[in-house]
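Apart from one protein chain that is not included, each protein chain of the complex appears where it belongs.
After this line comes chain A, so read on.
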Amino acid sequence: MIITRRTFVKAAAASGAALVLSAAAPGAPPAPVMRAVPSSGEMLPAVGLGTWITFNVGDDPVLRDECAEVMAAFFAAGGRMIDSSPMYGSSQPVIGYGLEKLSRPEALFSAEKVWISSAADGPAQIEQSRRFWGVPRFDLVQVHNLVAWETHLETLFAMKAVGQIRYVGITTSEGRRHDLFEQIMSAHPLDFVQLTYNVVDRGAEERLLPLAAERGMGVIVNRPFRQGALTRQLQGEALPDWAAVIGAKTWAQFILKFIVSHPSVTVAIPATTRVDHVRENLMAATGPLPDAAMRERMAAYVRDL
C-alpha cells in the first residue's frame, strides 16, 4: 500500500482511537466469547438479540426509542447478530429505525427470514425486509418454520451464489417438525439452522445438534427463556451456590451459559425490551462456561426444582 498523507492521518487517528479504547478497557464490559461460523470461520459473539414481540412496537415513538436503546446497549456490549422475520409485525422497521439512529453499526450481523407460502413471492419479501432494515444485503436469510422450504431454499442458494446474501438457513421452534428438519439438514448445504434449545427443552440434543456439528452448520438457538416463561418461573427460586463457579449471577445467565456451552451451538438469541437485560444476557457469554458434567448438574437442578 502506498502511504499518502490522508491514509497516514486516518491510520494515526485509528490507532489513537485504539489507544483510547484500550485505556478505557478496564471499565468496559468484558468481550463475549466468540464462536466460528462453521462454513466460513467468521467469528460471532455467542449471544445475539431476538426481536419477536419485543420489537413489535409499531409507530410508538417512545417504545421505538427504547428498542434503539436496547440495540445500543447490545452493540456496546459486543453483540452482533440480530434476528427478525416478516412475521414479527413492525419489528423490521423498528430495527431499521434503531440502526439508523445508531449510525449503522458495522458490527451488525443481520439474520432475517423468508416467510411466505407463495414461493414465487419470496424474493420480493426479502427485498421488502431489506428496505425495512436499510441494509445493503442480509448476512443470513433463513426459511422461517420451513414454510415453502423447497423453493425458498433454491432462491436463497441462488442469492448466495451471486453474493446477495452471505449465508442460508432454516428455522423451527419448540421441537416442531424435527424429522423434516433433519432430512433437510442432511440433504442441503445449509450454513445455519435455528431451533429451540435450553435447560428444559433438550430434544435437539438427540439428533439435530450432533447432525449440525457433523454437517458443519452453525446453530442459532431461539426461545432460550421459553419466551420469558422460564425466567419468570425460576424467579422465585434461589440460584445454587455453585452457579458462582460458572459465573452465573442470575437465572437468565445460568440458562444462557447452559445453552452456549453446548459444543454445537453458535449463537443464542434472547429477546428483550430492557437495557439491563440485554447487558446481563451478553455478560452470560463472558467468564467461565460449564463443562459437560456441570451442564448435566445444571439440567438436573432445574428439573428437580
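The rule we apply is simple: a residue touches a chain if its C-beta (ideal position, glycine included) is under 8 Å from a C-beta of that chain, and two chains touch if they have at least 3 such contacts; residues count from 1.
What we mean here is this: contacts and distances are computed from a predicted model.
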{"item": "Hidden subunit of the complex - UniProt protein name among \"sn-glycerol-3-phosphate import ATP-binding protein UgpC\", \"Phosphonate C-P lyase system protein PhnK\", \"MFS transporter permease\" or \"Glutamyl-tRNA(Gln) amidotransferase subunit A\"", "value": "\"MFS transporter permease\""}
{"item": "Hidden-chain contact residue, picked from the options A:Met34, A:Leu63 or A:Val275", "value": "A:Leu63"}
{"item": "Contacts of chain A with the absent chain, listed as residue ranges", "value": "53-54, 56-60, 62-63, 87-90, 146, 174, 176-177, 273"}
